[in-house]
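Report on the structure given below.
All protein chains of the complex are present and in place, except for one that has been dropped.
All chains are identified by letter, namely A and B, in their written order; residue positions are counted from 1 within each chain.
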Amino acid sequence: MAAVSGGFQRARRRKLQAFRAVVFILAGLFFLVPILAMLEFSTRAGNTFTSPRTGQFWRQIFDYPDLVAAITASLELAAITSAVMLVLLVPTMVWVRLRLPGLSRIVEFICLLPLTIPAIVLVVGFFPMYLWMGNNFSDNILTLAFAYVILVLPYCYRAIDAGLGAIDVKTLTEAARSLGASWFTVMWRVIVPNVSAAILNATLLSVALVLGEYTIANNLLYNNLQVEIAMLGRANAGVSIAVAVASLLFAFLLLVGLAFVGRKRPRQQEVLVKTYARDLAGKTV
Amino acid sequence: MKLGSLSRRLGVAVVAFVLLAACGSAPSGNSSSACSESTAKTATSASACGGMSALVAAANAEGKLNVIALPPDWANYGAIISGFQAKYPSIKITSDNPNGSSQDEVDAVTHLGTSSRAPDVLDIGMAVALANTSLFAPYKVATWGDILDSQKEPTGLWFQDYGGFMSIGYDSSKVPGGTISSVDDLMGSGFKGKVALNGDPTKANAALNGVMMINLAKGGSLDDISKGVDFFHQLRQAKNFVPIQATTATVKNGTTPVVLDWDYLSAAHGKDVSTWKVFVPSNAILGGYYAQAVSKTAPHPAAARLWEEYLYSDEGQNLWLKGLARPVRQAAMQQSGKIDAAAAAALPPVNGTPVFLSADQATAAKTYLSTHWAAAIA
Partner (left out) sequence: MLGGRRLRLDWVGTVPFLAYVGVFLFVPTVIIAVGAFLDDGGSFSLSNFAGLFQSDVVTATVNTVLLSAVTAVIGAVLGALLAYAIATGNPDGVFRRAVVSASGVLAQFGGVTLAFAFIATIGPAGFVYLFAQQHGLDFYANGYWIYDLRGLALVYLYFQIPLMVLVFLPALDGIKPQWREAAESLGGRTWHYWRYVAGPLLLPSFLGATLLLFANSFSAYATANALINQGNPVLAQQISGFISSEVGLHKPGLANAIALEMIAIVVVATVLYSLLQRRSSRWLQ
């Protein structure tokens, strides 16, 4: 029996590995080849594939002074938006799951609404409040975070919902509460470590959206990263594609960095949760 | 005795007159109130604001200028912005919405007009200018007299700045025969998948004029754009006309080797493609000018007016000329000899009398397009 199931396991694993290889090769071709095409175009000295290579368009990116201020502003916006989104969304979604399940469809629809309205017309709705904010509160580009939190809601809701759906929120909460944990402890030390992958994905989506956002910032007359990239891109064709590829690379490196930071703690947190529960109950969990 | 009292009275009168004159001129001698914030907001010319130096001082005090929809590769605006910044280093220019349309500019003023980020000055197409004069503040630049009456609004609400002619720009190494000599060439089989417009004619001014130019070349008139729409329908059936948005990148990489656009915008492709040529059909010389306007709610009114003065100075006009656009003071500058002769010689050649779309003709064209364009190129 063991020998049969062992062989069966190996065959299944081989099939799985073959499946993964095929999927990754096809996905790699589909997603990387167009980017390589852009890279090739941005390094052309002439106008064909056979022309010599040049780095002049890439160098032009670093000569553009307004880009630094725009990058800083966009990074700050990404951080603020992600933080506010997580603080707003995760506790609310857990709470709705636990105590107000009838509200979940409504919350789901609210979190889909920003994606339904195209940004070009959504910004029309933002004009009056941003005008008021600019004249009475602050004119700073960081006020865009208010709008950006709304924009990332659809993506982040979906990612976090998938994570929450995969764990048994009710049982975990009840166990922790019966051990005497406060609501804050339940959220921070019980729920969050168990949905860390979902939270990471939501953060990645949120950061990527803020770094890639153009329309709302542009129409509210703020010059964020994408608006400055559009301005720089109007100088010539080569630099317009070079800066687009550079922006993708920049976002990618940032997200990889985040992914490394995000993953480290859950291991420790899981141990902490178990230790805490054990200490409280006076027995091993 | 009589002479003495007369001279005494004269003396008193002279002294009184001098005193009155001195009192009357004292406020204008004080430059800080000559071009204050409130004066600049309603100043209709530099002299109304205490003269050029007072205007410059007020603009420097404001320290900022917001412009909108002025991408660097449009009629050499990149050089114009740097030129202004070099001449007035204390004024920082913020350039917003590089890809915006004229309507977007006006929308920014309408919706965010009282914000400190609102645009100070506008560079817009004639249709939008005529429809939105309530948003503009009248201003007459120092060289106002050089602009023809037909190219400006009498009180200074808007005034034309530069223009060009609708053209067919093409990469001579990618079209059969290496040259386009008439609009009908575009129907040739060697043009499959190669012809593009700069925008959708129901949306963009340049595209509407592109269709009108074809219309005129095919025997149509300024009042009726149907022949142009029919030609594009045939081009689409022949698979020669493609709906992709033509950008500098698609031109350089050869995807859109034939683009209908203003000659000054088209000529800029020559930077990327050495074999780029610009063709204006001799039987369809369709011209179009853009217009400047100062926003009534400009957050930096003195800087806005100084910008206009710069644009209409010889230096500003010549920079537009370098961008291969025809500045509105071109004729006057040619007479005064201040024109940049080399740049003028580099302009795409045009032989014939240009025609311009009037406001009513543009309205008729857009009405026809709104009901027929989408179906024609489907």
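Here are a few things to note about the model shown:
Keep this in mind: a contact is a pair of C-beta atoms (placed from the backbone, for glycine too) under 8 Å apart; a residue touches a chain by one contact, two chains touch by 3 or more.
Quick caveat, the model's predicted, so the values are computed rather than measured.
Within the complete assembly, B:W373 is the residue of B:F231, B:Y289, B:W320 or B:W373 that touches the hidden chain. The chain omitted from view is touched by exactly one of B:G199, B:G287, B:P301 or B:P348, namely B:G199.
From the set A:L67, A:I80, A:I150 or A:A176, the residue in touch with the chain omitted from the display is A:I150, counting the whole complex. Listed by residue number, the positions of chain A touching the unshown chain are 5, 12, 16, 19-20, 23-24, 27, 30-31, 33-35, 37-38, 40-41, 49, 88-89, 91-92, 95-96, 99-100, 103, 105, 107-110, 112-122, 124-126, 128-129, 146-147, 149-150, 153-155, 158-163, 165-167, 195, 197-198, 200-201, 204-205, 207-209, 211-212, 214-215, 241, 244, 248, 251-252, 255-256, 258-260, 263. Interface residues of chain B with the unshown chain, by the touch rule above, are 100-104, 107, 124-125, 127-128, 131, 193, 197, 199-205, 208, 239, 242-245, 247, 249-250, 253-255, 362-363, 365-366, 369-370, 373-375, 377-378.
One rule holds for everything that comes next: only the chains that are shown with their structure count from here on.
The distance from the centre of chain A to the centre of chain B, each centre being the mean of the chain's C-alpha atoms, comes to 42 Å.
Interface of chain A with chain B (complex): residues 41, 47-48, 124, 127-128, 130-131, 134-135, 139, 218-223, 227, 230-231, 234-238, 240-241.
Note for the complex: chain B touches chain A at residues 66, 68, 71-74, 78, 94-100, 104, 108, 111-112, 114-119, 247-249, 251-254, 271-273.
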